[in-house]
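Every protein chain except one is present and positioned as in the full complex.
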Amino acid sequence: MTPTRPPLTTLPRDLLSAADYERLAPDFILPATWAWLAGGSGDERCLRESRAAFQRWRIVNRVLQDLAGGHTRVAVTGRTLAHPFLLAPVAAQKILHPEGEVAAARGAAATDGVLVLSTLSSLPLEDVAAAAPEALRWFQLYFQPQREVTLDLLRRAEAAGYAALVVTLDAPVQPASRRALAAGFVMPPEGRPGSLARYAPPPRRELGADDSVVFQGLMAEAPTWADLEWLLAQTVLPVLVKGVAHPDDVRRLRALGVAGFVVSAHGGRALDELPAPLDLLPAVRAAAGADALVLLDGGVRSGADAFKALALGANAVVVGRPAAQALAVAGALGVAHLLRCLREELEVVMALAGCATLADITRDALWRDRAGEDTSC
Amino acid sequence: MTPTRPPLTTLPRDLLSAADYERLAPDFILPATWAWLAGGSGDERCLRESRAAFQRWRIVNRVLQDLAGGHTRVAVTGRTLAHPFLLAPVAAQKILHPEGEVAAARGAAATDGVLVLSTLSSLPLEDVAAAAPEALRWFQLYFQPQREVTLDLLRRAEAAGYAALVVTLDAPVQPASRRALAAGFVMPPEGRPGSLARYAPPPRRELGADDSVVFQGLMAEAPTWADLEWLLAQTVLPVLVKGVAHPDDVRRLRALGVAGFVVSAHGGRALDELPAPLDLLPAVRAAAGADALVLLDGGVRSGADAFKALALGANAVVVGRPAAQALAVAGALGVAHLLRCLREELEVVMALAGCATLADITRDALWRDRAGEDTSC
Amino acid sequence: MTPTRPPLTTLPRDLLSAADYERLAPDFILPATWAWLAGGSGDERCLRESRAAFQRWRIVNRVLQDLAGGHTRVAVTGRTLAHPFLLAPVAAQKILHPEGEVAAARGAAATDGVLVLSTLSSLPLEDVAAAAPEALRWFQLYFQPQREVTLDLLRRAEAAGYAALVVTLDAPVQPASRRALAAGFVMPPEGRPGSLARYAPPPRRELGADDSVVFQGLMAEAPTWADLEWLLAQTVLPVLVKGVAHPDDVRRLRALGVAGFVVSAHGGRALDELPAPLDLLPAVRAAAGADALVLLDGGVRSGADAFKALALGANAVVVGRPAAQALAVAGALGVAHLLRCLREELEVVMALAGCATLADITRDALWRDRAGEDTSC
Partner (left out) sequence: MTPTRPPLTTLPRDLLSAADYERLAPDFILPATWAWLAGGSGDERCLRESRAAFQRWRIVNRVLQDLAGGHTRVAVTGRTLAHPFLLAPVAAQKILHPEGEVAAARGAAATDGVLVLSTLSSLPLEDVAAAAPEALRWFQLYFQPQREVTLDLLRRAEAAGYAALVVTLDAPVQPASRRALAAGFVMPPEGRPGSLARYAPPPRRELGADDSVVFQGLMAEAPTWADLEWLLAQTVLPVLVKGVAHPDDVRRLRALGVAGFVVSAHGGRALDELPAPLDLLPAVRAAAGADALVLLDGGVRSGADAFKALALGANAVVVGRPAAQALAVAGALGVAHLLRCLREELEVVMALAGCATLADITRDALWRDRAGEDTSC
């Protein structure tokens, strides 16, 4: 097995951006684990398109604005965050770094970043809670086959002081990553979900001869509208939902009292046919209304990307693979540094675009890159 | 000559999709035969575009639907099929597998799939009929130069219990496949059309010095509107027509009592300038009306492809090269397995798109991939 | 110097299309001459785009039409030609084949094709006239710096029985072909313009210190509207003009009595920034009116290309490089064979598109290939 480098404890001078972490990360991660982290489902078109969508927009500069009082603060679920970058819920982070989600939480806290802890975190949610102040820890919840388990997870997250709930709705059936399969990835023991260790596995469902593995099997355990309504009735925490794309779904969820939406294609790990999250963003914002919280997850690699997402309707953005890579390269230090880089990049773009605050970032600042189209007359 | 592998009798674990059969098939097929099977006419642009057309669409997921009662059943010419995948009429299947169309029919029957038997099948239509239940065998008819031969073929198909007729109209003049020519492909004896063996060849037409080989030669034997009207008067079987692209033709055929349409570019083997079938599909559906049966033939390689075809107006899809490849790789077993893979892929996509039945698959589920176009404002 | 093969006297079986002649031709032509023939001006974008424009259109097939009486005849300047393919005026054809334009004329005549003889033909126009019947020879005229020379050329063409005049207007200043320069091409003695040998060169124009080589030099000798009006008054031959792109120019020329237009980018040898001729064609036809003769020159390599040009407004098409290549490969035999191939390809496309005559080829038969555009709803 290829040996990997131990995480860095000081940062080299040429480590300046998410792209640099992506370049270095394979030295710090086992090849099969890298395939699991980097790959997507199917032909990885969704994964590629999620990045490419950002390239369809360019930014128009503004001149002579007085920006001496500028800042990147944003109000989210009643609190003010210093900047609009959150860490995405990534499973099993102990296979990326020995301290796993605790290191991620410390790194995020050091630069005022929110960590969204995955249901599938390798460390139990209670252990991670101690590593970050309350306002900076959110909990991502997967519905479990048994309601009592789902409820117990919720109660534990509340007890541990998580400030918001992100309920993932887009992956009741998850296709395989061919890249991970080909690399022979098997989840190592240290990557098992720490928060779920105490629960017995659900009883195995028996299928009839004519039953479909999909419809009568997997989907029979998937959450429904009734399940979500039940969940909303159980908690006073603000609830965001993740993976909602269709405006009709957005409107119905909003009417049920959902606080916000994470526009996401599950990092290109769900249906490979999904549109790029950035492409969906404007329609989700339009359906959600101006008061809803809308986060963009998918393809954000720079401050300019975040600027575009905000201009197209997001309040903030969620960063997945870059944070996982920074965690592997340099632990909490890497995560903190990555967030600082992203924030400074955003500040530079805002400065050149004449925006003193996030509220100044509007659709008017973007220019649609239309190869072969006449935009002038 | 390169030896080929004998057909598999058990399926390896990494054989999971049409793409896998396409990857393996060249080991089981002689190179010249592979060139004949894989190639198209001209520069093969139609062949490539038929696939590329699917990539212009992406699928929007839906959340929280209760799909426990979901299924893929579809009503076609008065019968209910378990799923919407049919096997295309591919000629000369004994050059792909020793049991030829009989193996294909058995494989289709094992997974509730319809086989459309070609006029040019290597085995006589009567032999193949025994291998599949009546509802699952259709007959593809080429007009023959002599009406009595055409009529005899029809009567034999009726007598053998074929449930529907697919009349191919798009290839009165067929260009060569440069790939097959270059590979030196000559139809082997076992590939000769078994159903036609009993008929004497038509008298050779003499051309005058100023006559065109095309207009006064080949086209003088091609069927006309009068021929089709005559045919429709001869049978009570439902008649579908294959290879119709122009809405005016669709409307006229519908008015004559044609039951349905197979939107097809003849697998990229006819005019290389033809548009991709999927691109033509919406206009054909619009011209055919909601009650007509519309099948899509061309480029379907996955359940997601089928989902897109259904969303754009098809009732079902026809699978050509993938089935031929599965037949070569593993005979009836391969064909049955391929159909099962396609059906499960479709179920997964339906589940993620919130569709419990095929009727739930509508244009609303698709997202047009517009590189360089502004879809947000 | 690389030896070249002598022209073929029999045609191999795999010589079936213009593409085949293009593939073989470099064996029969000196490298520097090939660079001169194949190259274009600037970056050769116009050259490439002239071909690519055809790929933006696909052809919709029609079914069941009775085409037994089909033909490709076309009425042009009061005569009926057997098919719509003309040979473009290519200079200096003795450097391609020892018999030069005489071989080209014989090959064209053998298959009812019109040869448009260049002012810059290596053989004198009188010598070439004998090789083709009157209806099949046209003369391309460049305005000469002295009117008396232009008039003398016209009178000689009339006396030699040329049936129509094609006046080239697009190249008063001609940029260099970098490909020909790099290959060290210098016009060999046998390529010198035979029809012009009898005229003394015009007096050299002296420029002042502030004069522009372009405006006060080259353009001072270029023809003007007055020159063209003068020319039209000198002859009763039908006059077509070549290289006109702008609708305003087309209308003004039409009002002056010009019979027709050859839409052309001078084979990609004039301004490299010119649009593809096929792209310009519809607007030229619209400006010229239904009665004008409109020929398309540029990028035609197949019968399908001709079909598209006719569907977009041309009465006939002009073939340049393919004919020059066929001449080099097999002299008159090659030219005749190429024209027969093109005509048969056109017939096949017409048959599949349900067109019995050229008049049946309309815009309705074309499908615009719109990558990334929604054509369905």
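Here the chain labels run A, B and C in written order, and each chain numbers its own residues starting at 1.
As a convention for this text, contacts are C-beta pairs under 8 Å (C-beta built on N, C-alpha and C of every residue); 3 or more make two chains touch, one makes a residue touch a chain.
The structure displayed is predicted, hence computed values, not measured ones.
J.: According to the contact rule at the top, which chains on display are touched by the left-out chain?
T.: A, C
J.: Would you indicate which residue among C:160, C:228 or C:350 is in contact with the undisplayed chain?
T.: The missing chain is touched by C:228.
J.: To test your reading of the contact rule: which positions on subunit A touch the chain that is missing from view?
T.: 55, 58-72, 304, 344, 347-353, 356, 367, 369, 371-377
J.: Even though one chain is hidden, which residues of subunit C still touch it in the full complex?
T.: The missing chain touches subunit C at positions 45-46, 49, 56, 169-170, 172-173, 175, 212-216, 218-220, 222-225, 227-228, 241, 243-246, 249, 253, 270-275, 279-283, 312, 363, 368-373.
One rule holds in what follows: only the chains that are shown with their structure count from here on.
J.: If every chain is a node and each touching pair gets an edge, what shape is that graph: line, ring, star, complete or other?
T.: Shape of the chain contacts: a line, open at both ends.
J.: Among the chains, which has its CA centre at the largest distance from subunit C's?
T.: Relative to subunit C, the chain with the farthest C-alpha centre is A.
J.: Between copies subunit A and subunit B, are the contact residues mostly the same numbers or mostly different, with half as the line?
T.: Result for this pair: different.
J.: Round to the nearest whole Å and give the separation of the Cα centres of subunit A and subunit B.
T.: 43
J.: Measure off the straight-line distance from the CA centroid of subunit A to the CA centroid of subunit C, and report it in whole Å.
T.: 60
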